[in-house]
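Complex shown without one protein chain; remaining protein chains in place.
What follows is subunit A.
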Amino acid sequence: MSYSSLPEDVLEHVFSFVQSDKDRNVISLVCKSWYEIERWCRRRIFVGNCYAVSPRMAIRRFPEVRSVELKGKPHFADFNLVPEGWGGYVYPWIRAMAGGYPWLEELKLKRMVVTDESLELIAKSLKNFKVLVLSSCEGFSTHGLAAIAADCKNLKELDLWESDVEDPSGNWLSKFPDTCTSLVSLNIACLGSEVSFSALERLVVRCPNLRTLRLNRAVPLEKLAHLLRQAPQLVELGTGTYSADLRPDIFSNLAGAFSGCKELKSLSGFWDVVPAYLPAVYSVCSGLTTLNLSYATIQSPDLIKLVSQCPKLQCLWVLDYIEDSGLEALAATCKDLRELRVFPSEPFGDEPNVSLTEQGLVLVSEGCPKLESVLYFCRRMSNDALVTIAKNRPSMIRFRLCIIDPQTPDYLTLEPLDVGFGAIVQHCKDLRRLSLSGLLTDRVFEYIGTYAKKLEMLSVAFAGESDLGLHHVLSGCDSLRKLEIMDCPFGDKALLANAAKLETMRSLWMSSCSVSFEACKLLGQKMPRLNVEVIDESGPPDSRPELPVKKLYIYRTVTGRRIDMPGFVWNVGEDSALRLS
């Protein structure tokens, strides 16, 4: 019996068990009829670069999608390297989906510009809309949120993860009608101004399925207990400000409320922490799997007391106040730890303000057998430490190290850190993401090109000596999808010699490097399926061809140059004289 003689609906049923995009893409390549069947039953699409494809093309190919995920600006936009107005507007997608996907249920956006108009269009046109996640987005205000609240009758999830929201006065939370009881997840932690507490409370009370509630800083600690008693079923909680006058009645009320939350697995928030109130959460610590203390300015002893009570912890985000001693306690207690992020409390200070060194990370790598994802800001590192970490944790998947002072050498030997990072890529064969820092020569890129065969994303700054470095990476990293580089002496040769590689990647970002405008033009002209965009706020880059381009963003696309480029972005794949301004 041949597979192609199976009836369509049987095939469709079989395909419905295949969720991964990669596998779905493979299925669609088997034959024409599988392509057709598959495209009609794909329910979810992920577009990693919103400019890689047009909304019309996406809708045409996959007409029955219920969930769309889009990403806009390049990652370095998080660090102010991408000027405002660069792009990433979601409105064209929403306009297209309003007509093409009237039954759309989920929209997840990252680093996109979302306007109130877009939100209003969603509310008006998508009758079955359930999930809105706006991660690191901007351009909208609480007016847009009010429209979502008022008109999305089946809203389950509203998540404004680290977005920049304009907060004009207006009580948007009370726009959720009394009939709205479907909320499962609400994250408003990024909102600057107050929300009406009574509206919030009424919402929480009437949504029995609410599992995730992340409050914003404006919600006072005295009111938290009250909310928790209305929602003891919460699994994930973000507190508001975690400070109040020291009063025993507030404390016991809070501690009592927390002890009633038997399902709590994740805690975050903790702005303005008054350490005396920390013990109020001790009753839930034994069940905690995620703890985000990255805004909590508490010192190591308090952190140790807290963390020592969380043996099931899998994910910890914390400030460097935890110090090496805190990380030692973490390593001793949290044997289930998978992810650790240590953020800098004073990233612009000249001197270390805390006793956090490479030792802390080494200890965690020794004590936590499941550790696979690390983001670590520190001020010193050694090759020995990196080699030790690599050998301890060959299952590492994400390793992002930021030694705060650029080009800092191994503090013991004053050598570059090539060998240390080389050990990371050599031992951690499944490494998917890597961020480098410290003093690095072309050698480290030689190691990366040779060993990092599963590496998908690489971030580089102030590293390397010549084009050879870039060439190693582009020619050796078979799985590379995203490469972002700042302030490295990489120029035209490696870029041009590896032009074809760029079509196999999502994007390449290079800023403050040594790439010439001529090379960009050549690349743009020779590679029609790449958009080669030069960003220069001081004027047309071809007016000063002797200078290297300041910022370069290259990405593959099937739709040609985008039409929404602002005045400081040039697509150099065409004759600039013909370009319409």
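Worth a mention:
We adopt the following convention: a contact is a pair of C-beta atoms (placed from the backbone, for glycine too) under 8 Å apart; a residue touches a chain by one contact, two chains touch by 3 or more; residues count from 1.
Keep in mind that, in the parts below, contacts and distances are computed from a predicted model.
A chain of the complex is left out here; the name its UniProt entry carries, from "LSM complex subunit LSm2", "Glutamyl-tRNA(Gln) amidotransferase subunit B, mitochondrial", "Auxin-responsive protein" or "TATA-box binding protein associated factor 9b", is "Auxin-responsive protein".
Note that of A:Asp9, A:Glu162, A:Glu263 or A:Asp430, the residue touching the chain absent from this view is A:Glu162.
Per the touch definition above, the residue from A:Glu120, A:Asp492 or A:Glu533 contacting the chain not shown is A:Asp492. From the set A:Phe15, A:Phe258 or A:Phe377, the residue in touch with the chain omitted from the display is A:Phe377, counting the whole complex. Only one of A:Trp34, A:Phe62 or A:Phe76 touches the chain withheld from this view, namely A:Phe76. Residues of subunit A that touch the chain left out of the display are 76, 78-81, 83-85, 136, 162, 164, 190, 271-272, 294-295, 297, 343-350, 377, 402, 404-407, 435, 442, 446-447, 449-451, 453, 459, 461-462, 465-468, 471, 475-476, 478, 486-487, 489, 491-494, 496-501, 511-516, 518-519, 522, 526, 537-539, 546-550, 566-568.
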